[in-house]
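For this depiction, one protein chain was excluded, whereas all remaining protein chains were kept in their positions.
A and B are the chain letters, set down in written order, and residue numbers restart from 1 in every chain.
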Amino acid sequence: MAECHPVGFQWVMEAKARGATIIHIDPRFTRTSAMAHQYVPVRAGSDIAFLGGIINYILSNEKYFREYVVSYTNAATIVSEDFQDADQLDGLFSGFDPKTGTYDTTSWAYEGMETAAAAGTRTVAGRQPGAQAGGGGHEFGGRGVALPHSEVHRDESLEDPFCVFQILKRHYARYTPEMVQRICGVPPEQFVKVCEAVTANSGRERTTAWVYSVGWTQHSVGVQYIRGAAIIQLLLGNMGRPGGGILALRGHASIQGSTDIPTLFDLLPGYLPMPRAGIHRTLDEYLASIKSEGQKGFWTAADTYMVSLLKAWWGDAATKENDFGFEWLPRINADHSNYQTIVDMLDDKVEGYFLLGQNPAVGSANGKMQRLAMSHLKWLVVRDLNLIESATFWKDGPEIATGEMRTEDIGTEVFFLPAAAHTEKDGTFTQTQRLLQWHHKAVEPRGDCRSELDFFFHLGRLLRARLATSSLKRDEGLRSLTWDYPMLEAGEPDAAAVLQEINGRHLSGEKAGQMLNSFVEMKADGSTSGGCWIYTGVYTDGVNQSARRKPGSQQSWVAPEWGWAWPMNRRILYNRASADPDGKPWSERKAYVWWDEAAGKWTGHDVPDFQVTKAPSFRPEPGIGGPEGLAGDDPFIMQADGKAWLYAPSGLLDGPLPVHYEPLESPLRNAMHAQQSNPTREMFPRKENLTGPSPPEPGSDVYPYVVTTYRLTEHHTAGGMSRWSPYLAELQPEFFCEVSPELAAERGLEHLGWATIVTARTAIEARVLVTDRVTPLAVGGRTIHQIGLPYHWGVGGGGSIVSGDSANDVMGVALDPNVHIQDSKAAACDIQPGRRPTGPALPRYVEEYRRRAGISVDTGTARVTPHQDGS
Amino acid sequence: MWGWSNAPDPAADTGWTNAPARKGFFTDGSVCIGCKACEVACKEWNGIPEDGLQLLGMSYDNTGGLGASTWRHVAFIEQPRRSVGTDGLTPLPMVAATSDQNTRDGGAETGIRWLMSSDVCKHCTHAACLDVCPTGALLRTEFGTVVVQDDICNGCGYCIPACPFGVIDRRDGPVGARNVGIAQKCTLCYDRLRDDMTPACAQACPTQSIQFGDLDELRVRAQDRVDTLHAAGVTDARLYLADPNDGIGGAGAFFLLLDEPEVYGLPPDPVVTTRDLPAMWRTAAIAGATLVAGAAAAFVRARS
Partner (left out) sequence: MTAQAEAPRRRRRGGGGREGERLMVPPATFTSYYGRPIVKASPWKSDIPAYLFLGGLAAASSLLAAGADLSNRPELRRVARIGALAGGAAGTVALIHDLGKPTRFLNMMRTAKPTSPMSVGTWILTTFMPMASLAGAAEVAALLPFRIPIAGRLLDIGARPAGLLAAAVAPGLASYTGVLLTDTATPAWHAAKRELPLIFVASAAAAAGGLGMAGAPVGQATPARRMAVGGAALALVMEQRMERSMGLSAETLHSGKAQRLFNASRALSIGGAVGTIVLGSRNRAAAAVCGAALFVGSACMRFAVFEAGQASARDPRYTVIPQREGLRS
């Protein structure tokens, strides 16, 4: 965190100064470790075993926060007897279909909901073997999964063998400290110390927070890592409470914003799913798939969010008669995620590509595949601050040097458009706490540089002008859009007008024209608009709340008047859970939101995340759905049963509970189960994306080391903003690898010398830093060496001040099935002293390795691990 | 002129009347996260050119040290971890209790600690650079800081070997480029101070490792911090250059370190060279007299 979020890390330092204990779990000793009280070196890709070990510790030592667990989670809920757990099926859950590589999740359902649990299967619609999921769990980012109703069976004694709590106990029983050592390489004493610290610091009086970023997400089981932490936090009562929670540190300045108002193919603004071809023909069909009237919570109002969105986009053209323009929305019919699109390019299925603020030639896993793919395009538009590698790969990509690509053969027409930087335009950033912060333009963009807003506005204008006379049905949507943003003096559209559109307005009635103050005001009858329901309120009372800058010293410690947080300026989600079931704070020390009996409403330091006048004792009539269906002690108001899910009966594609799988490329056999790696991982088996063998397949000793990738404080991602900046480039001028002294001795690597790192994909060279900060791990009777590679360098494009080989050239592409994130944190490699071969000798060198390892396109593609000896 | 006094008010000594309280830095190495924001902010604000693109292999330090084009420098020191507290956790921050634990085997866990600290011109109370400057280009400001006046410096380079910390240097570069051939160092953001702003490096520092303010107050704060650390078992914590009785009369920029100063590239007991200047002039006078006497003697009763 100190490395990548140094400004945010000031609060960790402040917490430390006030007595907090800091623990850092990472394969490498980093700047964060240097500030921590305990540093735990861990094998990359093994954290589920670690987290599972903590869960086991909590359960077997009775350290859970029982009252919280019983009241606020689904621990007591009874699960279908059809469910079979991974410990019964040697690493698989019930319902797995090896042919499609997917689960039929029916058997995971709560008891009594089996038949209707098709809600779960809905999420895999369009999924075919090979070309995988047509959208996955991204769409659940802001909400729970639909349930047919909320009438769950519960056993609050937690004794029922089919209640979630007992399933959890059985599931994690084998995650002992010894097992943690066998998988993660963490000695039991060190591991138990972490367990003790975390549990001692949780409960009524204290809370523990978990902070993660891409060290946890970029795995083929990334989502389940986070689920693992979520289970810990729920068992310890650390959710919805100050000082608790799971903090997902985000990436680019507004990456949270770009999931809220997404650049993802399967989402509409506010986590509304993208409609699907053939399935969502009408608005009603679509809405029925998001919510069911029987379930609890606020998703039952999805119709108001959706209709307001359509009104924001199509204005008067959206009418009740034409389903508010629903049919003009594009539909998805398959996976159009980033990596799938790259593969489609290779197969010549994609003609043109816009790259706006992305440098995949360097930043995306398997750089060579990225560059080869782009060479299949007819046209490519790159909008960037600098002439990045993704705009120049056709003349300076490493494949030109090796002869694998020839400039004269590449027909891609590349348009490079200079972009305005964030200092050169107005707008908001949404950061990790869902806080929108307005930034003002500081300087005018230079030369031809323009903002994205300006670019898209004019692109839309030009397209609409072209289609002005079109009578084609497919053009109706574009022609009917409201496309009338006011222009500022400087000649760019007014970003504030866009934020107002997002906030939404009353369109009719006495308030017509006024801003909405809350999404609760949204209507499904077309009388309101709003571009992203969760952002409604950012223009409360017509004032840009995100521009507020009241210093912390002049307001309460929750600082509600700095910027604006979605939803409704709430700083901690699900904060009803900060009070006990009776509505009293769990402790005075941790008081945050509570029930004021006298006033008959919820109050506290933050905006209560609950219906304000619903008493803790309130119990709904059976069968009532929606917000009214929530009981007074159902704090997780977006969940279909009002409870937090320790066990996910649906919504996830790879299992209701996290289970340890080895990374796709691993030097080790899975010590937990026969099943080696995530059977539902997304794969792209092809010659451009080969996978190295892992046990039990033979040949894994050819790539005996674990390689992991990461960032340096001094650079930014693919380097477009840092390698071109002299002040940053000089701080980390060269691509390097970090190795332990022991590995250096084993392979004859010299400090500041060169090393060649080779994987099934290719080989790269890096300067060597031999450092104690990387330590060999004793794992399962073996010594595991890990090699660290920062991924910021590339050949240089135009005008880069420093350059070097790209770490991503050695990484392969396999994805988490839920969110399509690549597993760029753990792969298998070899390392040798000296520089790599150049020219055509390089592919030959790589090929020789592959031959020794026996690699074919099929290597590593088995979904269910074949039993050894044919048994 | 070169009179030595302890704890002087350098601005008043120099003739400033109604000078504001002396300003300075307290750089707390125990909370530095090595983000180098200070280095970058300084360069941005002061328009300093890039200063070399070499991988130095000195941990994450590729800057190397202070110089004409580097006015803030963050040191990175990888060390065997010194201690593990009785509870198994490392005392705040990761630093020694006793020196016999100073081996990889001594610590139960990964044997390393990583020290980081940001270095800068010390703005000495008795500033050698300023004393020796023949042109008066080096100036004592009303804030008690030491600043080069670019238009007066003639590049004689005398200040460079005079500084006991190796801070100031003459800028290299293509002839005609800004301030090439001119001595350069931290100005303690003189321009910002005059506008009542915080120096750029301190402003950028996310962890308040660099604290800017009235020197008197900073010294109190620093002592508090050391006391806190000592109470927490961080016996390594020490203040460096905070003592007005030291060889430079105490610095305007002083530090909290977790190891000996030389580990961070700082002199353990710096003394301003001009403290010995009166004696040196006396020696020179004797030498001159000896020369005259010798010359005279050479002629005494010499045959012609």
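Here are a few things to note about the model shown:
Here, a contact is a pair of C-beta atoms (placed from the backbone, for glycine too) under 8 Å apart; a residue touches a chain by one contact, two chains touch by 3 or more.
Model, not experiment: these values are computed from the prediction.
Residue-wise, the contact with the chain that is not shown comes from B:77, picked out of B:77, B:148 or B:188. Touching the missing chain, out of B:11, B:132, B:202 or B:251, is residue B:132.
Listed by residue number, the positions of subunit B touching the unshown chain are 1-2, 51-52, 54-59, 61, 64-65, 67, 70, 75, 77-80, 103-104, 115, 128, 131-137, 152-158, 160-170, 181, 259-260, 262-270, 273-274, 276-277, 279-281, 283-292, 294-299, 302-304.
Just so we're on the same page, only the chains that are shown with their structure count from here on.
Subunit A and subunit B have CA centres that are 45 Å apart. If you check the complex, the residues on subunit B that touch subunit A are 31, 33-37, 39-40, 43-44, 49-55, 57, 59-60, 62-63, 78, 80, 88-94, 104, 108-116, 206-208. If you check the complex, the residues on subunit A that touch subunit B are 2, 6-7, 9-10, 13, 16-17, 21, 29, 31-39, 41, 189-190, 193, 197, 712-714, 726-734, 736, 751-752, 767, 769, 771-773, 775, 801-802.
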